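Only a single protein chain was left out; the remaining protein chains are all shown in position.
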Amino acid sequence: MDQILEVRGLDKSYAGFALRGVSFSLPRGYIMGLIGPNGAGKTTIIRLLLGLARPDGGEIRALGLDISTNGAIVRSRIGFVHEAPSFYLHLTVAGLASIVARFYPHWDATVFRRLASEFQLPLGKRVYALSRGMRTKLALALALSHDAELLVLDEPTSGLDPVFRRELLERLAAYIQDGNRSVLFSTQITSDLERVADYITFIQGGQLVFSTTRDEVKDRWGLVKGGLELLDEGRRFFRGIETSAFSFTAVTDDVEAARRRFAGREVVVERASLEDLMFYLSRARAGAATGEGEGSPPGRGRDS
Amino acid sequence: MTDYALEVTGLCKSYRGFALRDVSFRLPRGYIMGLIGPNGAGKTTVIKLIMNLVRRHSGEVKVFGLDNRAAGREIRSRIGFVYDFPCFHEDASLDDHRRVIAPFYPRWSEEAFERLLREFELPRDKKFKALSHGMQTKFALVLALSHDADLLVLDEPTAGLDPVFRRELLQRLSALLQDEGKSVLFSTHITTDLERVADFVTFIRNGEIAFSLPKDHLLETWGIVRGDERAVAALDGETRKGLRRSPYGVEVLTSNVDEARRRSGPGVVVDRPSLEDIMVLMTGEGNRAR
Amino acid sequence: MLGNLIRLDLLLGRRVLALNGFLFTFWFAFFLWMGGPDVSVGGYIVLTSVMSVFLPVTVIVREGKFNAAALTCSLPVSRREIVRARYGLSIGLGSCLMVVAITVGLLCPWSHLAVAKLVAPKALLLALSMIVLEVALLLPFLFRFGWIGIIVLLIVLQLLGIVALTLTRLLGHGTAFGLGIKALANALRSLYANLGDPIFVAVWAAVLVLVTFASCALSTWLYGRRRV
Partner (left out) sequence: MIGLLLKDLKVGALFLCLIGLIYLPIVVQFVAFGHDAPLFLASIALAASLVASVLAVEWRVDADRLLCSLPVSRTSIVRGRCLAILAAGAISLVLWVCGGLVGDVLVGHVGRGTPLWATFEGLVGFCLTIVGLATLFMPCYFRFGIGKGSAIFALLLIPLASAEAWGSVLVLGGASGSASPGAAAATVPGGLVRYVISQAQQELGAVGALALFTLAGAVLLWASVALSIRFYENREF
């Protein structure tokens, strides 16, 4: 199974933020969801992938090519949708398409016209008159009209109503049907991920927490809740711990081991939705981040 | 008579191919109302009319019992607003915005502003345009929550925010209501947020109010009937709120789930709808072949 | 409340103010240098007043760029107060820049302007009148159309000027147009001459106040209807 996208040891630092050693890979024919709290680095990764910024360290290989040397060739087979798509506002939809068409070797005008009619995008309408949802549809139509093998979408569903969100996710699922194309999309709405994503990559504070298949996240990751005295025993397989006065809630990436370890004790080990995982991992991170050591009560001291 | 934080009656507005027709709903004081609807249904227009940023053709908006045109100033000093469209001076820093906006609000609290700025981890001296979309929304929330507003009008406050912060924001909003009797009107596309905190839900669809009901009542009395064409035909039209054909059969949204259970024959499944299901069924064209 | 609004525009637009202020001052000096000896005090004042009014306009127009008008209108202020504050700001800023223009006229080594005439009350009154008239003319366009309105107004005025010039040249000076232009030029000259005696000044001041209030009312009506 060849990898359409490989990211190895990615480093990038700005004032007050740093991406450290992020590595993940996306096989051909699958959808990967990229999730993480605001400012975790999702958009930075996408900007590095599209060549908008240069990494300080590490390597990104897309479609078998290293993007630092042949970025243009790679981008000719990537379809992108930015978070708030930026277009020339005073041009019409058709005018904008004719400009973008000139850059893509495999541009197909009939595909664009078909998508425009399916998305109810009037070709004669000026871009400034389009609402936010319509601009995302326009960006998607542009991305799907040049035979792209990899779609890179930065929060495409934010600001879209549930009806169109479902439509968009169905279209992404259809896009990877032939097993030759893949999608990487970042989102804050975890229910979208649970509907279509095959792989899930969780970035937090510039570091990779996990990058596995959705089923593995569902089966192996969970929450362990118990009394404080049991905390040290399970520390080995806890990836994030949040404690309060008497009890702790910990995120674990090996639910079976935790169950075996705490069998018979009054410890609750349960499956967790993505949102719950993110909730506790961020809270635990907040605790750790303020330097009070792992497992200390978070800054706000409110037990969940 | 219960006193209402917000009363909108008979609001009409039309311009370039879009029209609000006779929009009416009421938000009692001390509750949260969710405003949902597809893109372009008119949610932002309703909010702009409440804040009197846009002229209306007819209709009346009363906030805290005062007409929002006559007593605009008094009302706006007690409203906290967050807009979905950009409206901040991008080349000015966050502190500049505070220094400029604070004097307008009689009940502005510097201490609340500082605390929220710290909690939301916002850089005070950075230019507004240097912030990410999520952080910009957080700053708008900080301004809205810093002057002890009695009514919060939020247009998609959670768009672009991560689930962790969203959950905390919703907890903060519901905490706000318990003790001080404030009210919140917020429009959103993330229906799971609404299911968590909203007391009332108003659904607006191409310029008209489809319904404005208490959330619990809505989720208890409405139901989705899934089955084949014949079984669905048994339900009479009045309670049918939405229909969607799919390869597996027909899904009908009904406003009276008990009656639907009684009247539906075998081979029909009746279950509880989520807000998203309600939206999808009421927005999709009647017979959109999939 | 007006003070807060003026402070809002000044504080948020301070960078634009500084940059444009510097550029305008440089432009005054450059104009004097290009003009050389044949620049009259009246001409200098009229031209610099036209430029000075554009400083407040650039500060106010900034809001359109970020469509921050929605923010200002959502604050607990009425649109009437916003319009009044902007008029005050425009006249104030315009007058300050006129003072700068006059000092540039005095201090510039290559300026040939008669110092006595430049600082005479007549000149100062002419400067103030020009500022007030231009503000009264420009601001309704600014409130109704935003920065596009100003550009459209500029193009229209320029075209009118050119049409008048070419017509007078082609049709000769005797025709209606020739007289029209000459009348306008004479009116300005006579205004400048009459500013000396106090009675005329009193009447003229009343006219200016009336014009400002009329323009302010018009702007309030226009801005009230504007979709922010």
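To keep things simple, chains are lettered A, B and C as they appear, and every chain counts its residues starting from 1.
Note that a residue touches a chain if its C-beta (ideal position, glycine included) is under 8 Å from a C-beta of that chain, and two chains touch if they have at least 3 such contacts.
What you see is a predicted model; the values in this text were computed from it and never measured.
**Q** The chain left out touches which of the shown chains?
**A** A, C
**Q** Determine which one of C:A114, C:L159 or C:A185 touches the chain that has been left out.
**A** Here the residue in touch with the unshown chain is C:L159.
**Q** Among C:M34, C:L107 or C:I199, which residue is in contact with the omitted chain in the full complex?
**A** C:M34
**Q** When the complex is taken as a whole, what residues of chain A touch the one chain not shown?
**A** So the residues of chain A touching the unseen chain are 47, 50-54, 71-76, 78, 80, 82, 86-91, 95, 98-100, 102-105.
**Q** Considering the entire assembly, which residues of chain C contact the chain that has been omitted?
**A** 19, 23, 26, 33-37, 65, 110, 151, 154-155, 158-159, 161-162, 165-166, 169
Note that only the chains that are shown with their structure count from here on.
**Q** Central chain, going by Cα centroids?
**A** The most central chain here turns out to be B.
**Q** Centroid of chain A to centroid of chain B, CA atoms only: how many Å?
**A** 26
**Q** Using CA atom averages as chain centres, what separation in Å is found between chain B and chain C?
**A** 46
**Q** Could you list which residues of chain A touch at least two other chains?
**A** Nothing qualifies.
**Q** Where on chain B does chain C make contact in their complex?
**A** My answer: residues 15, 48, 51-55, 72-77, 79, 81, 83, 85-92, 96, 99-101, 103-105.
**Q** Quick check on the complex: what are the chain B residues that touch chain A?
**A** 37-41, 84, 119, 123, 132-135, 138, 156, 159-167, 189-192, 276, 279-280, 283-284
**Q** Can you tell me which positions in chain A touch chain B when the two form their complex?
**A** Residue list for chain A touching chain B: 16, 35-40, 43, 83-84, 131-134, 155, 158-166, 188-191, 274-275, 278-279, 282-283, 300.
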